[in-house]
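The other protein chains are all here in position, but one chain of the complex has been omitted.
Every chain is named by a letter (A and B) in the order it is written, and numbering of its residues begins at 1.
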Amino acid sequence: MLNRLLFLFLSLIFSTSLLAGPQNHSRVIRLATTTSTENSGLLHYLLPLFEKESGYRVHVIAVGTGKALRMGRDGDVDVVLVHARSAERKFVAEGFGEHRFSVMYNDFVLVGPRDDPAGVRSAASADEAFRRLGEGKALFVSRGDDSGTNKKELALWKSAGVHPRGGWYREAGQGMGRVLQMASELGAYTLTDRGTWLAMKKGLDLRILHQGDPMLFNPYGIIAVNPERHPNVNHQGALALIRWFVGKEGQEKIAAFRKEGEQLFIPNAQPSELALLKP
Amino acid sequence: MTLWEATDHAMRLLLGGDESLWRIIGISFKVSGIAILMATPPAVLTAFALAWLRFPGRRLLISLFSTLLSVPAVVVGLTLYLLLSNQGPLGDWRLLFTQSAMVAGQVVLAFPILVAMGHAALQSVDQRAWETARTLGASFFKAFLLVLRESRFGLLAALLAAYGRIIAEVGASMMLGGNILDYTRNIPTAIALETSKGEFAQGIALGVVLLLLASTLNGLLHYVQGKGGVSTP
Partner (left out) sequence: MNEKFALEVEGLRYGPGDRNLFDSMNLRLESGRCVLLTGENGAGKTTLLRILAGLQKPREGRFRLEGGDFAAWKKMRRILQKRVLYLHQQPYMFDGTVEYNLRFALSRSTGRGAKEELVERALEWVGMSGFRRKYARSLSGGERQRVALARAWLASPTVMLLDEPTANLDAESRERTLRLLRQLRLQGMTLVLASHDPHHFTDLPDRILRLHQGRIFHAAPPPTQKEGSAAVIPLRQELA
């Protein structure tokens, strides 16, 4: 009788695990990317086009840049699409990624309350704007999550010679969208990528107070996880995705993507890199 | 967007049969349903063994399961993440960021609830129930089923409580599933994401579904526990 019970139980587990069964790995590409990329709606627009053409399914895992690179390092994803130049360089140099391909860029903007208590609107450069923020001790919400935006923000503080510490500097540890909402609710400043800003500005009580400085340039790179490190990653899929992104169609579609009538991303694939992708 | 506008929009999404919304709901029910189906049989067997059999280490197991009850979902998520990660011991299974990984996390979360509440339910069954069944010539299995039947309301309450926990759980699902659209994005992770994006309408719509589900489960739980009260001799 116990045998019967055991049999029942095992067949139940078996049948349900069939339901939950693993997908065909070679047709699934796991892409780790940043929340800002995902939240902008760009991938939602691009990936169905790629999936239809290639037959692959792309599973997007949207996290901060630090975490995305970490997943690539551990071989838990096949390809990463991030925007943190120096971390990307390190990732490739240490042999976790194959090669970094430029895909596109957008830029960061400094946003804050309309009345601009720190007076950054009239700053001539990003350095000066951040210096004024530090001097005015105006409330600033930082991502504080090791994301690309966070890394960029810290670099900007450093360049401005400000040590961001104290009650005016709040580390949220959250995604871009959430941080924008917090800044809006608190009447605080924050640094955001333009994509997320355009997607969300309608619901926010914030204004762009500084933009256009070359230091705020935000380039995206795409890197396949090195199959020599992790033989079980879907390297073929990763290459197919990269090829599409930096190829003619992907680049055109990136340029065509509009939010609220505005172009969010400027494609910038380098023709010299394309040679590396020839099958 | 005001709360009223968001709610209004949410209702229109729900009632209008917004496809992506219902797909998220479907994933939630599928994953949690499979998890509860997989967790229940071994949990009931464990609870039965703890309540009705005497073996060394029994007391230790009982206190272990009640400790596991209070382990936060994110800790379960993190532990399984480290196990299932490509760098972890089970990395070769390639389960991270799949529905199977979410199911595994929810099974681990549901199991101690099922065991602890199931144990309480089975233990409250009169010793004479088992003896009467056996002395009437019932096999071990038939007597086992009888004891389950005698405690069916308590067991059902355990099932509902466990299901209620896993379907609303966000930490482990987020970590193990990766919140992948149309694959591992379930109700709680979608709410977390949508609110972070400021898409309150979808967050509210999904919240309403969870709320309805929670109150249904709660109502059932009360009904079942009321029944259980009547049936004690």
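By definition in this document, a residue touches a chain if its C-beta (ideal position, glycine included) is under 8 Å from a C-beta of that chain, and two chains touch if they have at least 3 such contacts.
Note that the structure is a prediction, hence the values are computed from the model and not measured.
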Just to confirm, in the complete assembly, which displayed chains does the hidden chain contact?
B
Given that one chain is not shown, which residue among B:E5, B:E131 or B:D182 touches it?
B:E131
Against the hidden chain, subunit B presents residues 126, 128-129, 131-138, 146, 149-150, 231, 233
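Please note the rule applied: only the chains that are shown with their structure count from here on.
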Per the C-alpha centroid definition, the whole-Å distance linking subunit A and subunit B comes out as 33
List the residues on subunit B that touch subunit A in their complex, please.
1, 30-31, 34, 37-38, 41-42, 45, 85-87, 91-100, 103, 139-142, 144, 178-181, 183-184, 193, 195-198
In their shared complex, at which residues does subunit A touch subunit B?
1-2, 4-5, 8-9, 12-13, 16-17, 19-23, 25, 30, 35, 39, 44, 59-62, 74-77, 174-175, 177-178, 180-181, 199-200, 203-204, 230, 232-233
